[in-house]
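A single protein chain has been omitted from the complex, and every remaining protein chain is retained in its original position.
The first chain written gets the first letter, and so on, giving A, B and C; residue counts start at 1 in each chain.
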Amino acid sequence: MSDKMLAALKTKRAAGAELIEVNIPQPKPDEVLVKIKACSICGTDKHIYTWDKWSQSRIKTPMIFGHECCAEVVEVGSHVKNVKMGDYISAETHIPCQYCYQCRTGNMHLCQNLSILGVDINGIFAEYAAIPEICCWKNDSSLPIDVASIQEPLGNATYTVMESRVQAKKIAIIGDGPIAAFACGISRAVGAAKIYNLGMMPFNLDICRRMGADISINVTTEKKYVERIIDETDGGVDVVLDMAGNKNAVTDGFNILRRMGTFTAFGIASEPFEFDMANNVVFKGANVIGISGRKMFETWYQLKNLLDTGKVDVKPAISHRFPFTDFIKAMDLATSTAVPSAKIVLLMSPEI
Amino acid sequence: MSDKMLAALKTKRAAGAELIEVNIPQPKPDEVLVKIKACSICGTDKHIYTWDKWSQSRIKTPMIFGHECCAEVVEVGSHVKNVKMGDYISAETHIPCQYCYQCRTGNMHLCQNLSILGVDINGIFAEYAAIPEICCWKNDSSLPIDVASIQEPLGNATYTVMESRVQAKKIAIIGDGPIAAFACGISRAVGAAKIYNLGMMPFNLDICRRMGADISINVTTEKKYVERIIDETDGGVDVVLDMAGNKNAVTDGFNILRRMGTFTAFGIASEPFEFDMANNVVFKGANVIGISGRKMFETWYQLKNLLDTGKVDVKPAISHRFPFTDFIKAMDLATSTAVPSAKIVLLMSPEI
Amino acid sequence: MSDKMLAALKTKRAAGAELIEVNIPQPKPDEVLVKIKACSICGTDKHIYTWDKWSQSRIKTPMIFGHECCAEVVEVGSHVKNVKMGDYISAETHIPCQYCYQCRTGNMHLCQNLSILGVDINGIFAEYAAIPEICCWKNDSSLPIDVASIQEPLGNATYTVMESRVQAKKIAIIGDGPIAAFACGISRAVGAAKIYNLGMMPFNLDICRRMGADISINVTTEKKYVERIIDETDGGVDVVLDMAGNKNAVTDGFNILRRMGTFTAFGIASEPFEFDMANNVVFKGANVIGISGRKMFETWYQLKNLLDTGKVDVKPAISHRFPFTDFIKAMDLATSTAVPSAKIVLLMSPEI
Partner (left out) sequence: MSDKMLAALKTKRAAGAELIEVNIPQPKPDEVLVKIKACSICGTDKHIYTWDKWSQSRIKTPMIFGHECCAEVVEVGSHVKNVKMGDYISAETHIPCQYCYQCRTGNMHLCQNLSILGVDINGIFAEYAAIPEICCWKNDSSLPIDVASIQEPLGNATYTVMESRVQAKKIAIIGDGPIAAFACGISRAVGAAKIYNLGMMPFNLDICRRMGADISINVTTEKKYVERIIDETDGGVDVVLDMAGNKNAVTDGFNILRRMGTFTAFGIASEPFEFDMANNVVFKGANVIGISGRKMFETWYQLKNLLDTGKVDVKPAISHRFPFTDFIKAMDLATSTAVPSAKIVLLMSPEI
């Protein structure tokens, strides 16, 4: 094998990226080298590509970005114990120190010394990548590579839904992006009785509906949807999953939440906003749950169970597939405000 | 309306019952009088009919037995506040004192002074019955009367499943009677990833399969099923729902349970048996949850959500329907060891 | 007994109140008439007395306000079942409908049709009051009347602490009013390992310290207390109990909270404020719990256990005692910005 590979490199502190040849990385003793089979584009990657404010403060160039992938192990570091040559893995992207309070009490995904693949260190938009053994999740050989690649964001949705205890409840999922669509699918699979989905894009609302939403509400065109939901549910939904995060989403979410309800916050606002803690949380006796990442590895096992037994079909949320060589074209689509998309998967040739 | 009604009366301290005319009861100030639309036969009713050891010690004759029903309210007591003439109700059968520690801490279903409809006081195998207001659950007018009647045992299954947190897990349901069949249906609806069902009767195992069991195991004919389940699940199922209760069921249940698993005990053994607390519970770090009755009324709301949205179809578990005038025939079938049956519903004429 | 009684009446839509003679109320069928033995002043009463914006929108005059009390039952309504003449009771002040979803699922304290004693209906700043049976909590005859009177706010603190699972954890209690002081006492009693208390008033911080706070921080004079707490706790406290509610309190609270920590919100801000949901809740994986009222009646039982066994001594938080005839004087002290106070108890003569 050559010592060079194709990679999507963030070379400049500006919008864009370059698909160029770089050296194949050397795995450290506790890492494995993997050959990427498929990778997919996350909202974080769009921020980095468009070089928004957050990226400017967090990202150090030059850097290979990207973190959602599946891959084959082609080399193992000297201290690696459980991952083997030829294993078909997906990558958990939260890299834990394994020694802080969080790591040693079952919450590695919120390690106090966390670093993130493709954000703090080189990522996986490349033909090869070095992955810490602790972050390798072995896939069943029968799992299609597009599904295997998107397990990381599917895991976000799974963790959000599982913490929210949606079974036999009436819920609302706010947002219509890929993770909201996944959340619709997972919620339906684990027994939400009725799913309201609030979004803004007809293309994406339709995907959410195909994933499992019972009632789609386009908040840009429908009027009095807050009153409608409160009325239909006799006081509000039991659970709100907020996958949008902005002020309007959060305000709507608490307005349609019944007393003693659960508001699960996954979406990220770009800045603080005015919030009515007294009426939203205190007087309502509400429970607000912040979700970041996925449980390592409880969420992965839960997701595996749901995928293995066919309880959830994630295909409707994959809107586009490209060969990796079309990376720039794929990123331009992902960040387009004119052309809609959902999850975009990049396949290493000749697998497409 | 006449002051007489047909009722299934336990007249003698012996097997059997009589379908005879008795006085229509007078509701107390906190009761309503209801006209029964449908009623159904529970395992408890079989014990009373066959006059087993438990019945001999608990039941005082003469008594109208039966407790599963749906009905129309035809008279309301003077202190009744929320139930109205014409309401279409089903009866919760645990009658709480509303004042003890259990009742005032959210657990009325395990009231310290509990009495049970059709066991401790006159029940509903009759044309009319007096029901405490606290035990009335209002049905939607669209709910079919056979489904409305069986909500009480469906509630047992729902409570068992909801306490067991089955979503995205591999589970086993032990037993193949109607409540096991309901548990299969509810577990599937709320997202169990894979359901093993262990039973003894092909007729009933088939019903459980139609309700949602993924894998049926006839423990009287299949060999090495314990080893098989442990092997297929890589260490045992996450949750066991025991709807059988006898020594073999409990032993099997703990044998197929993985470490840190949940064993939910609903089935009732007729007497104590040898149990390995150290290996079953302590070394395994298992959690054992005892289930009696249904949460009043959280379980009823959950069940309503599942039925209203069509997430569970209970029809496969209703094996027979009779007019109420065929009560003795229905009881003989229910207690037959030769002819199999599942849930048997009795319909008041002319509704059949 | 005369048909007149002394009562603190809010006669005008303006600051102040009048201590005048009014008719003794008639209990309804499901109420009891009680003779007040002691009553105490809540923050809500101060709002009503000073006629703030909230009071102007909520309170209808004329009205007897006040809701914290203990009393003797002197007359029982015709439907009352469990409360008897001569019972020594304290009043739960949340009056539930007993029939909505919240009431029938164990959360009466957040009834959808809730009314509040001394806010929505006449209260207990009077010689006699009519109390719904459902709101009567029977005290042990040995409980001192000042302690019996303040059980309602003690219950707020108990519910807040119990939901927060403080045992063996490092916690912060923000605020130094009476409920914060009670929370210090309850937290110490149920095993908080270390209690930081943040407040602004030396008089009140001292009371909190006597109730159980390990470390007192006066946020108006101490600098860099956020950094100090993060440093001393290696990343932040496990739990924050916010009994203040304003923007600074909430901001400080989330700043000193470790990842995956619990923020329990009891304090009420007078208006919405800017909040960083992304950094405070989402990225931190925090859990925010809104607390309103007390569990009916789980909290009362828990509190009884703690008081009966002497695990908590609430006396340090009672700063003043007055005869009820000095009601106006007591209210003026309670609302004084010049003279500090904590919990103020009013005793009916001749018991003082």
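The criterion applied here is as follows: a contact is a pair of C-beta atoms (placed from the backbone, for glycine too) under 8 Å apart; a residue touches a chain by one contact, two chains touch by 3 or more.
Because the structure is predicted, anything quoted here is derived from the model rather than measured.
The missing chain, though absent from the display, is touched by one residue of C:K4, C:K84 or C:K311; that residue is C:K311.
Screening B:A38, B:I64, B:M211 or B:A286 against the full complex identifies B:A286 as the residue touching the chain left out.
Contact with the chain that does not appear here is found for just one residue of B:I121, B:A269 or B:I328, B:A269. For chain C, the list of residues touching the undisplayed chain reads 158, 162, 167-170, 189-191, 193-194, 214, 302-303, 305-306, 308-309, 311. Where chain B meets the chain that is not shown, the touching residues are 100-102, 107, 109-110, 112, 234-235, 245, 250, 258-260, 265-269, 272-278, 280-293. Touching the omitted chain from chain A are residues 29, 79, 81-82, 99, 101, 104-106, 295-298, 301.
Methods note: only the chains that are shown with their structure count from here on.
Contact counts per chain pair peak at A-C.
Rounded to whole angstrom, the centroid-to-centroid distance between chain A and chain B, based on C-alpha atoms, equals 42 Å. Under the contact definition stated at the top, not a single residue of chain B touches 2 or more other chains.
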